[in-house]
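Following: one structure in structure tokens, then a few remarks.
Complex shown without one protein chain; remaining protein chains in place.
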Amino acid sequence: MTSLGLAVGGSRLRISEAPTLEMYGCMVRIRLFELKLQEIYRSGAMPGFIHLYVGEEAVAAGVCQNLNQDDYVTSTHRGHGHAIAKGIPMGPAFAEIWGKPNGCNGGRGGSMHIYDPSYGFLGTNGIVAASVPLGAGAALGAQVRGTKQVAVSFFGDGAVNNCAFHEGINLAAIWKLPVVFVCENNLYATETPFAKVTLNTDVASRGPAYGIPGISVDGNDVLAVYEAAREAIKCARSGGGPTLVECKTYRPLGHFEGDPGIGYRTREEIAEWKQRDPINLIRERILADGLATTDKLAAIWSNLEAEIEAAYQYAKSGGEPDASTVEDYVYAN
Amino acid sequence: MREIKYADAGVEAIQEEMRRDPTIIYIGQGIGPREGNYKQSRGLWAEFGDHRVRDTPISELGQVGLGVGAAMAGARPIVDIVFLDMIMEAMGQIVEQAATIHYTSNGKIKVPLVIRAAMGTVRSTGPHHSRCFYSWFAHVPGLKVVLPASPEDVKGFMKTAIRDDGPVLFIEHKFFYNKKGPVPEEEYAIPFGKVRILREGSDVTIVAMSLMVGKAIEAANILSQEGISAEVIDPRTIVPLDREAILESVKRTGRLVIVDEAPAFCGFSAELAALVGEQALEFLDAPMHRVCALHTPHPFNPVLETAMLPSVSKIVDAARAATRG
Partner (left out) sequence: MPYNLLMPQLGMTMTEGSVVKWLKEPGDAVEKGELLYLVQTDKVEIEIESPCSGTLAQVLVDLGQLVPVGTVIGRVTQPGDSLEPMPRVAMNAPTAAQDSPIPSSPTSNTDVSASPNSDRPRLPSQRAKKLARELGVDVHLVPDYDGSGRIVEADVERFYEERSSVGPKSALAPAVMSSGVDKNETSSAAHKIIAAKMTASLQVVITDCPWEDNSVEREILEENGIRVARAQCTTPLEVIEACKDADALLVGWAPITDEVVRSLKRCRLLMRYGTGFDNIDLDAATRAGIAVGVNAEYCLEEVATHALALLLACHRQLSVLQDGVRNRRWDPLNIFVPFPPLSQQTVGILGFGRIGQRLAGMVRPLAKRVFVHDPLFSGREEANPNAQFVSFAQLLAESDYISIHVPLNKETHHLFGAETIARMKKGAYIINCARGEIVDEAALVVSLRQHHLAGAALDVFSKEPLPADSSLRGFPQVITTPHAAWYSTQADHRLHANPAQNIVRFFRGEAIPLLNSITALGTK
């Protein structure tokens, strides 16, 4: 199968050919949001557990830049980045992760059950690989209703050996559903190295097995991600069917907050990948190309800090829910 | 009233709904041109075509997962699993996804999904094609469970299931498909949550589901010759359950026999017994009896299978025991 004519790894796009500053802003927004969550979680104030998106921002930003508000996204347990990139208001998102009643789902879902249909966000998910058939299904819904919406299904390397991956992609392929499957391959599924449990570690090569294109890109190069996603989304939207896009990336933090992340990885490996922090990578190119000055970037950064602080304060102000609502919404009618 | 086959009653309901609402789609294995293993989708593909009636490969997980996703995205899918046994492959999508989304999204996203399958045994269908574990779904908050036992119920409940905005497990019995029964000519739908009383009686209440309803009626006829007047009730919808009607009957007769083709341990029969024990204990004149399948997988040999399953005589014996003294 053709791979949409893209160079594997790097992008041929020039910075000026893409909405680079917007994507930069999106990545910083995600980073600050996640770090603030980490701070509050570590203080013991937050129930449950969280999986932070730090280090993978380029994928969410690069993919979602190509989506309309009514396009669909299905996500994973590491999905805050997808939610923010899709445009969900940060205050309600923060509150939801905190379990507060002013969260976007009333505090009923938490980190792994964030839904916002007004942005087409059909949920982070506690079940690995569930996002694959769900995303394909959302695309099916659009196809049945005859709209031009597309769906993006995010998942990690941990999903690709799961039967949901196989069945979801196959069905999407045979029906030419308007969906793009984006694999965030950060080399580890929880604490298991991908290479240890898979002989063929080339995730993109699985695409042709289903008769669809498979592309592999550098997941820390936001322009590469943007370009690959743009082509794949265009293909889906025009009825050309799904594409499998593998984004090679890394998470320097642990699997969840509380996982030191070094029992199963070397410090050297982590340090190496930290050198390739996606925000730093694009920042260097922005400055080198003269797209913006350091002051401008700093201003973007501090504006976003203020926004995140406001989101935090919004969440903090939520009290506790009325316990008598616990049985609401079990059934739709 | 005209009499039509159980399978055709379901088809009529689906057809009428699909004509009315273009977002309804039908997904399953062999349900397109082949019209379904039991002819349970006869004529659908011919009328609605590939866009809305989609044959799938053997991918129950994928079928249901796509059904959930499509339901979240404005469609109203019917996913036909054909054999209830095969639904195991899709349990995650049903239990973790379909059942939880409306609740955890705080009501923002609905999952109007019908999952259709046939349970039960028909002469040695064997352990992979005979199971009746519908109670597992009743145990999951967020799922509705329907067990229609007649063509009239199939058509009426299917329409309600399709119009329901949440996930519904529509569990038919494969024995019934080519059996005929009266079905009204005019359009109708039956709301969930009301039992059907097949036979009024005063000495003992027999609650039976699906295929067991016919056996309970046969048993009741035999019992009447001995002067035992049995009331036979079919709950029809396990969730939502018409608790009031069942309790009202037991309070009146004081004796209860439950008949279920699934095993007794941790089955729906246990839920009914617990319900009566909690809310009508002082109305009981005798211990409750459960006539259920034995706690074994389905054996292939017909003699063994018959020994494993409830029978008319087992029901009669239980009712006699319940009304003795």
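Details
Note that the chains take the letters A and B in the order they are written out, and that residue 1 is the start of every chain.
Note that contacts are C-beta pairs under 8 Å (C-beta built on N, C-alpha and C of every residue); 3 or more make two chains touch, one makes a residue touch a chain.
Keep in mind that what you see is a predicted model, and the values were worked out from it rather than measured.
Of the candidate positions B:10, B:36, B:167 or B:254, contact with the unshown chain belongs to B:254. Residues 3, 180, 200, 202, 224-225, 227, 229, 251-252, 254, 281-285 are the ones on subunit B that touch the missing chain. Interface residues of subunit A facing the missing partner chain: 39, 41-44, 46, 48-49, 254, 256-260, 263.
Assume only the chains that are shown with their structure count from here on.
Separating the centre of subunit A from that of subunit B, both taken as means of CA atoms, is a distance of 40 Å. The residues of subunit B lying in touch with subunit A in their complex are 22-23, 25, 51-52, 54, 56-57, 59, 61-75, 77, 89, 92-93, 96-97, 100-112, 141-142, 144, 164-166, 240. Interface residues of subunit A facing subunit B in the complex, by the touch rule stated above, are 72, 74, 104-106, 108-109, 113, 115-117, 122-123, 125-127, 130, 132-142, 144-145, 149, 151, 163-164, 166-168, 170-172, 174-175, 328-333.
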